[in-house]
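My structure is below; once you've seen it, I'll send some questions.
Every protein chain except one is present and positioned as in the full complex.
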Amino acid sequence: MRGRNRGPSPLPERAARLWRSLGAAFVILVFVPPLLLLVSGSLTEPGLPPSPTPQLVPDPVSTAGYERALDLGGLLRASLNSVLVAVVAVPLSVLVASLAGFALARLAPRTTAVVVAASLVALMVPPTALLVPRFAIFRFLGLTDTLVPLIAPALLGTSPLYVLVYYLAFRALPADLYDACQVEDLSPVRTWWQVALPLVRPVTAGLTALTFILTWSNFLDPLIYVYDRDLFTLPLALRSLSLLDPTNFPVFLAGAVIATLPALGVFVLAQRRFLHDHSDPRE
Amino acid sequence: MSAGSEAGPRAPGTGAGSPAGPDARSRRQLALMLAPYLAGLVGLVLLPALVTLALAFTHYDLVRPPAWAGFDNFTALVEDPIFRIALTNTVVFAVVAVPLRVLLALGLALLLHRRTPGAGTARAAALLPTAVPEIAYGLLWLWLLNPLYGPINQVLRVGGENGLTALGRTPPQWLTDPTDARAAIILVSLFTMGETFVVLLAARRALPRDVYEMAAIEDATGWDVFRRITLPLMAPVLALLALRDAIASLHFTFVSAFVVTDGGPPPYATTYLSLFVYQTGFEYLRYGYAAAATLVMMVLTLAAVLVQWRLVRRYRRFYPR
């Protein structure tokens, strides 16, 4: 709270703060080690017998896992495919979501209600429930074994949720603002681009990060639509590593680290946006 | 949820005077802006859902055209022991893991919503696993849970002899014992409740602060504050998140079951509906049968939605606006 000041604090708040900090420390101790182990495991020498005691720092430190992962899994080629998909799908997805969200905020309430309801229904459908029919449709269109089905979800804004978030953000802008644009005879597209979009920049930043992480991590779609090894994306390439013998765990852990880094990097950049402390101005 | 704010919800952007909003030219433009999303919504969700409905009543292997099968698929499902196991596993997982995940997220949100030393780092830490790609996360756990090489059992064996724990018991056989494997999948899922956590964090921060000061003046204990203020005020959000999580649980078991346990250990201890659908369709090429199972999945979802809807409606009566 606001106990930042020095001097005697008469309230039992200090003890409470101490407990909270201890709790926070505990949370860190639970959630961080698996990821540290991921890194340390990936730096272990592959093929050694299991060590009898857990090791946080591997002995010897070795990058052999990374070399073999790149070799065996064709990870370079797969990374390139993943980047290609992300470069096309992420901007397209954010564009679709923001356009649709803006249109929903400006269209007649009845139209909006129908589309919002349909979006909510779509949110209720678990992705695995659409595997079979989507596959049937893409096969019918002759698009299986291409990267198109991996980019297609961008048409949905990756998730209808993101469209709804944009809708709420645009709707929260003052109505006067839109009226003023109308008085200036600004077309909806120009209102969207010149006025509304700059005002919801934090939303765009957050959703772009989330879209990237989802697109980058997409495993199910490539698993179903792509069979040609040359078209494998990173997650799918990693899967072939999972079939390795357990003694080779450094190899597949190295692959996991490579796949994780971009997503984690984007997350770290974005997390300030939604985790930051509010200051509470008073009187 | 706002406590007694006098300002009602802001009027939608269309402005009060013009319910239909802009003129015809603008409306056309707006419709064009919405079009790509509508195409995606129909083409990628609504149409596939209808196709599922149709395919469920056919035999279809992608090679020959679908053949009408009537209710064959459904009678087969009822008699299919694997399907029954998968259904049970799915429901049990949802019933156990979803409340645990939501409670964990709620606990973390209440612990970490304030500005205290370490809280910011802890918030980021709690979110980290959610940002890791599912498959990489699966690989990590495949190793962590390995009975011989995995660090978890290495830690459990510390102080014990001959591969036993310090208490002289065998460490859990995560990947080979059915019960331990199910527990492992739940454990793995607990770490990825980050999205629920973020939403609850925001919801807790949105609660009016003076209400809590009021409670402090009335000398309400921590438990009273939680029971009488925090919980009821956050209940709508919690209900929504639980619903979302229940639906998502149909899906997020897939990668862990697929990569970490491969549906096993026998007999099908961690085969969930999602994995069942995948294997039936894409490994055994019985698309009609898989569609029928998918339909069951959607009915389950619908049931979950209806139950929640009733709960929320009942709650609404106590808590207008």
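Think of it as A and B in the order they're written, each chain with its own count starting at 1.
One rule holds for everything that comes next: a contact is a pair of C-beta atoms (placed from the backbone, for glycine too) under 8 Å apart; a residue touches a chain by one contact, two chains touch by 3 or more.
Heads up, the rule we're going with is that contacts and distances are computed from a predicted model.
Engineer: Just go with whichever of "ABC transporter ATP-binding protein", "Cytochrome bo(3) ubiquinol oxidase subunit 4", "Chemotaxis protein CheW" or "Molybdopterin synthase catalytic subunit" UniProt uses as the name of the absent chain.
Structural biologist: The record names the chain that does not appear here as "ABC transporter ATP-binding protein".
Engineer: Among B:91, B:220, B:239 or B:305, single out the residue that touches the unshown chain.
Structural biologist: Counting the whole complex, the residue in contact with the absent chain is B:220.
Engineer: Considering the whole complex rather than only what is displayed, give the residues of chain B touching the chain that is not shown.
Structural biologist: Residues touching the hidden chain, for chain B, are 1-6, 208, 210-211, 213-221, 224, 228-229, 232-233, 318-321.
By definition in this document, only the chains that are shown with their structure count from here on.
Engineer: Just how far, in Å, is the C-alpha centre of chain B from the one of chain A?
Structural biologist: Distance between chain centres: 16 Å.
Engineer: Along chain A, where are the residues that touch chain B in the complex?
Structural biologist: Those residues of chain A that touch chain B are 1, 17, 20-21, 23-25, 27-28, 31-32, 34-35, 37-38, 41, 50-54, 96-97, 99-100, 102-109, 112, 115, 118-119, 121-137, 139, 152-157, 160, 163, 170-175, 177-179, 182, 187-189, 192, 213, 216-217, 219-220, 224, 234-236, 238-239, 241-242, 246-247, 249, 252-253, 255-257, 259-260, 263-264, 266-268, 271, 274-275, 277-278, 280.
Engineer: Mind listing the chain B positions that touch chain A in their complex?
Structural biologist: 10-16, 19-22, 25-27, 29-31, 33-34, 36-41, 43-52, 55, 60, 62, 108, 111-112, 114-129, 131-144, 146, 148-149, 151, 154-155, 157-158, 191, 198, 201-202, 205, 209, 244, 247-248, 250-251, 254-255, 259, 273-274, 277-278, 281-282, 287, 290-291, 294, 297-298, 301-302, 305
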